[in-house]
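With one protein chain held back, the other chains of the complex are shown just where they sit.
Chain IDs A and B follow the sequence of writing; residue 1 opens each chain.
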Amino acid sequence: MVRYIGRRVFYMLITLFVIATLSFFLMKMLPGSPLNAEDKLSEEQKAIVLEKYGLNDPVPIQYVKYLGGLVQGDLGISFKFSNYPVTEILLDRMGPSAQLGFQALLVGTILGVLFGLIAAISHNGFLDYTSTIIAVLGTSIPNFVFAALLQIVFAVNLGWFPVALWGEFEHTVLPTIALMIFPMATAARFVRTEMVEVMGSSYITTARAKGISEPAIVFKHGFRNSLIPLITVIGPLAVSMLTGSMVIEQIFAIPGIGEQFVNSVFANDYPTIMGTTLLFAFLFVVIILIIDLLYGLIDPRIRISGGKS
Amino acid sequence: MEMNNKNNIPKELLVPMKQREDTSEEISRPSRTFGQNARRTFFKNKLAVVSLIILVIIILMSAFGPSMNQYGLDDQDLSRAKMPARVPVLENISWLGLDGTLSDNFKGNTVEQATLKGVSRYDNAEEFIDIEVIDEGDGSRNSAEVKATYRIYEAKEMTDQYFWLGTDTLGRDQWTRIWLGTRVSLQIAFYAALISLIIGVAYGGIAGFYGGKVDDVMMRILEVLIGIPNLVIILLMMLVLNPGITSIVIALTITGWTGMARIVRGEVMKQKNQEYVLAARTLGRSNWKIIMKHLLPNISGIIIINTMFTIPDAIFFEAFLSFIGLGITPPEASLGALISTGFKSIMLYPYLLIFPAILISLIMIAFNLIGDGLRDAFDPKMHK
Partner (left out) sequence: MKLKKLSLLLVFGLMVAVLVACGGSDSGTQGGGTDTESADGEKVLNFINGDAIPSMDPSLATDTYAFQFLGESMEGLYRLDKDANPVEGIAIDHEVSEDALTWTFKLREDAVWSNGDPVTAHDFVYAWQRAVDPATGSEYGPYMMGGVIKNATEVNTGDVPVEELGVTAPDDYTLVVELENPTPYFLSLTTFGTFLPLNQTFVEEQGDSFATSTDTLVFNGPFTLENWKSTSTEWSLVKNEDYWDAETVQLDKVNFTVVKDAQTKVNLYETGKVDRTDLTSDLVDQYASHPDYMIQPETSVFYLKMNQTRNEALANKNIRAAIAKAYNKEAIVNEILNNGSVAANGLVPADFAPMPESGEDFREVSGDLVTYDVEAAKEYWAKGLEELGVDSIELELLGDDSESALTMNEYLANQLSTNLPGLSVTLRNVPFEQRLDADTNMDYDLQVSGWGPDYLDPNTYLNLWVTDGGNNKMGYSNPEFDTLIEEAATTLATDNVARYENFLEAEKILMEDAAIAPIYQRAKAYLVSPKVEGVYYNAFGFDWEFKWASVGSAE
């Protein structure tokens, strides 16, 4: 087990290293520097400013310095926000994104599981079709279209929730709903398929033959066994929250990390772009690792061994 | 005594047993190949079949739709900007919203005030505005409400023209642009899926087939690549490349093939130890023949299914990129770009958003349902 985790962490670090390298050199290929109006500066000034951002060194040295900084948790200084370290920008912006992502994932998965369950129980019935349609719509309609609809119906026309901005809990409701549609739909489809399969398996027939009550069969045997594989999709879903956050935060004017990322892209703020990229990648690999470990712990058929798979 | 008389059976009851064929092994259903079975299962799935039909129609329309009227992709004319949808015949069915009128509700303290608002909203072209009073109101603030319907085609003296899906802010025919946009979106999706398929199958196939050291190294590389969040890489690539179809395809495929590679590898590993492969090997077939003749047909199902799910993903990513402004270069359009433009006037000219949004949703739904159908079709358990 320890060896397995160790191996995984090792690959995680390699992945992060590859991403850091890739994003560093991609950014070097782009035009632009902290001096966006270069000709307004004298040669002396340019030299001093470039020195401050460490851009005077040859690229390989910059690269080594950058990696060195990374190890110490230093992501450099933002080009856009004078004298403001990237690490602090990310810390400032983490909160709202994390809250939204967590809420959406939690509520989305729970509702998704319920929908899936209802669909499976009334297999091929009216409720099944309804749930399936909701699920297909949920995975197919782009979330920004959905967010715009929510904003207009619930905030502008009905006035139940604030239109946008960040602060109180009620500000999180609409963006959470917009974000949770995708995990909800995915979870619903997944649970339904699993449930239908499990309910048709021989041990359920055996349980039925033993005269166990139907709810007990559904929940104790069917439901439990179809939930385990669900964990495997939660990882990618958690990551999809990141994608979602970029547009949803823009639409609802939420000061989160996705919004920050898109802004940095448009402001040529390369240190912040790289920092955010690495943060996303880090979250991504950590989530995948945790999910894999959880999966191993929960499913008795899978035992993580130290050796090769 | 009598009890023991077992042998006392009348002779006539004893007839010689006829030799009959053993029916327990008999095939009760007509014999079909796997392919026939798959097809049967697929075509029994109504949702999948309907989706397939819709998709075929959409593809045909994206090919021929733009040439169904006289307008081109970039035929601008500001005098006909923002015209609502108007379709011959259907324009007489008012609830469809295809009658070429703009309408909205206006509130005011009195009916007159509300009417005035409506009239000034619609170019002050009073004679072409129908006012329908919804609420007389009592003189208090915004208590009166009227519905103003603006016959804009008449006002602009264009009653002989029909813009089936309306026009955009530059007066370009939305019908033409939507189908051209669909063409671009589908192209991007197909290319991205195809390239991912080729790279993924080759990579996964090699790793799975050769196994051992080769597999080890290739899987380690893959593990690293899978750890990269694709969205981030797509965004970074879009920054570096010049915007356009090719760039979007490259950005989408750069990490898009990893999922396919992993699945193919797993499947090849499973299949290569099956008896039929062993048999082929024993018979001296070359590796190449084994891969092409035996393995590939057997894993094709899973490849097709996976591709079916890659395409809607690619369409979504393209829309996402266009939405945040990193997509295709105008005047070219894609569904994502059209949605992004329509989104900005969502309250006012909702048809600019609604048609492309419906279309993109239809395409994604169709691909998803066809994918589901194919998965069932290739699953022997579902064959009946």
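Keep in mind that, in the parts below, a residue touches a chain if its C-beta (ideal position, glycine included) is under 8 Å from a C-beta of that chain, and two chains touch if they have at least 3 such contacts.
Keep in mind it's a predicted model, so treat the numbers as computed, not measured.
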Option from B:59, B:81, B:269 or B:302 whose C-beta touches the chain left out: B:81
Option from A:11, A:63 or A:161 whose C-beta touches the chain left out: A:161
Sole residue of A:7, A:28 or A:52 that reaches the chain not shown, by the stated touch rule: A:52
Residue ranges of subunit A at the interface with the undisplayed chain: 31-32, 35-45, 48-49, 52, 78, 80-84, 88-89, 92-93, 107, 111, 114-115, 117-118, 121-122, 125, 127, 148, 151-152, 155-156, 159-170, 173, 213-215, 218, 250-253, 255, 260, 263, 265-268
Footprint left on subunit B by the chain that the document does not show: 74, 76, 78, 81-82, 116-117, 120-121, 169-170, 242, 325, 329-331, 344-349
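Operating definition for what follows: only the chains that are shown with their structure count from here on.
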Distance between chain centroids, defined by C-alpha means - subunit A, subunit B (Å): 23
Subunit B residues touching subunit A - in the complex, by the definition given at the top: 220, 223-225, 227-229, 231-233, 235-237, 239-240, 312, 316, 319-320, 323-326, 339, 343, 346-347, 353, 357, 360-361, 364-365, 368-369
Contacting residues of subunit A [partner subunit B, same complex]: 11-12, 14-16, 18-19, 22-23, 26-27, 29-30, 136-137, 139-142, 144-145, 148, 152, 239, 242-243, 246-247, 250, 261-262, 265-266, 273, 276-277, 280-281, 284-285, 288
